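As you look at this complex, bear in mind that one protein chain is not there, while each of the others sits in place.
The chains carry the letters A and B, assigned in the order they are written, with residues numbered from 1 in each.
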Amino acid sequence: MSADTIKLRLAGVGKRFAVAGKPDAVAVDDFSLDIRQGEFLVVVGPSGCGKTTVLNVLAGLDTATAGTVTIDERPIAGPGPDRGVMFQDYALFPWQTVRGNVGFGLKYGPAGASLSTAARNERIAHTIDLVGLKGSEDKYPHQLSGGMRQRVALARLIANEPDVLLMDEPLAALDAQTRTILQDELLRVWGQDRPASERRTVVFITHAIDEAVFLADRIAVMTAHPGRLKTIVDNPLPRPRTDATRALPEFQALVQRIWSLIRDEAYRATVA
Amino acid sequence: MSAATTLPGSAQGAGALRGRRALLGAALPVALLLLWQVLGTLSADPRMPLPSKIVAAAVTMIADGELPMAIVQSLGRVFAGFVVAALLAIPLGLAMGYSRAVERNVDPLVETFRPIAAIAVLPLAILWLGTGTSAAIAIVAYAAFFPLVVNTVAGARNVPPTLLRAAATMGLRKFTTVRTVVVPAALPQIGVGLRIAMGVGWTAIVAAELAVGAKAGGGGSGGIGQMMFVFYAYSIELNRIIVCMLAVGLVALLLDRILRWALARLMPWSAR
Partner (left out) sequence: MPMSPVARTRVGDALVYARTMLVFAVAWWAVSRWTDNPILLPSPLDVLAAMGDLAREGELFRQAAVSFGRMVLSLAIASALAIPLGLAMGLSKTFEAIVDPTVELLRPISGIAWIPLALFLFGIGNVLPVFIMTYAAFFPILLGTVAGVRAVDRSLVNAARTMGLPTRGIVTRVVMPAALPSLLVALRLGVAVAWTAVVASELIGAPSGLGYAVEWYRELLMTPQVMSFIAMIGLIGYICDGGVRLLSRTLTPWAPKRA
């Protein structure tokens, strides 16, 4: 597949919620976006702009009330193992150890159906190693720090080897330092050092603009009430990106530009 | 909280505080027992129970195997009834918690019979099953059934939705989801139900044995409740009645402790 293949397509997507006795609440309105194979797309916007709704529609956890959503030109009808989701609260199973959580989809879902037990265990061990959790395999989620839980969620996501990684503010609950470290790791695991054709497609939601600029190939900027796609910003910053990237004047300029796009709205959201 | 009055890290201070608490706590029971002993000795009634006589009675009753035998008999009935209740209530509760349709149709029956105390059903149980062991087991099962159903339903209903969504995005089938997500997520609440059920089951067996003893003219069904009634009705041995009461309390306490320990072993992931 070439790098220009369209992986996910949202065409005229809308989502309304019925509220008894009131006009329907419009979460997302006329949202159209093509997401390319292997690209790292970040959606930014103020809270309440419908970012999570867009992600849930892609995941198949929510159904759009208007428009079409496709993956590889097939309509999305429900959740499936081809699209892995990393949830904002991580959604780790508290009764499973790190190993159990990472291997959950391989063991109980279709992702590992074709694998032998040995191959499955091998992949679990490899993934745990990849996210730097070696030595914590037998710990339970409640014994882990926030950053470690986030790593478990990431490992669980990639262990299933989905075509598309959907991430809903996965770093929002972390402190600033842990967050910076995990941004680096996320790009490494995604494969920013490898050729673009070997990368997986990522849709990443955040409200932090610097995070969006650091991670993304393209940034979709949303505005709220109703949730609409305001513009798509191409991110020319070279890969691989490192700590040095954050210090570049271009980095700061891009952050400023996106901030200016949503500033008024973000301000209004704080007083609404 | 005592932590507010003790400096952090002063283990010695905490230890001393605990020692003081133990001393204070022991003072009242010891004082009451002494008062009882002294006043009781002054009493002219030879049937007057005394702490010293109770201890002596306990020693004889344990030594001749009478008390342990009765307890074992009652416990056997509680376990039998408990197992029957668990086998019926837990699958039913899971079905009700997971499926709205099942819940809606079955809940009226549960809610209609739940307010009817187990002891109230005893006369019917005696009518149907006689004054023997099976009636007693039926009463325990009836008593234990409702807390188990209600707690299992609550546990299965309150599975965090994000865990169910995580399972869906990994492509799990319905039955696998129930087995790997709903059951473990409901387990802590089912554990609460098991503890309550064990408590009410033990209370019910004592009541059932007492009532059978009182109303069926002694009978040969045995158990600790019946033993108490025999001591009352045929010999007015108050010391022995009190030994039985203490045994009832002690067994209740031990049952709960053992169950709590077993549940903690079963759920190593729960923080407490």
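Just so we're on the same page, contacts are C-beta pairs under 8 Å (C-beta built on N, C-alpha and C of every residue); 3 or more make two chains touch, one makes a residue touch a chain.
All of these numbers come straight from a predicted model, not from anything done at the bench.
Taking the complete complex into account, B:L122 is the one of B:M61, B:A89 or B:L122 that touches the chain left out. In the complete assembly, the contact with the undisplayed chain comes from B:N105, out of B:S43, B:T60 or B:N105. Residue positions on chain B in contact with the hidden chain: 2, 20-21, 24-29, 32, 104-106, 108-109, 111-113, 115-124, 126-128, 154, 202-203, 206-207, 210-211, 214-215, 225, 228-229, 231-232, 236, 238, 241-242, 244-246, 248-250, 252-253, 256, in rising order.
We take it that only the chains that are shown with their structure count from here on.
Taking each chain's centre as the mean of its C-alpha atoms, chain A lies 49 Å from chain B. Those residues of chain B whose C-beta lies close enough to touch chain A in the complex are 160, 162-163, 165-172, 176, 180-181, 184-185, 187, 267-271. Contact residues on chain A toward chain B in their complex (touch as defined above): 59-61, 78-81, 83-85, 87, 89, 91, 93-96, 104-105, 108-111, 140-142, 160.
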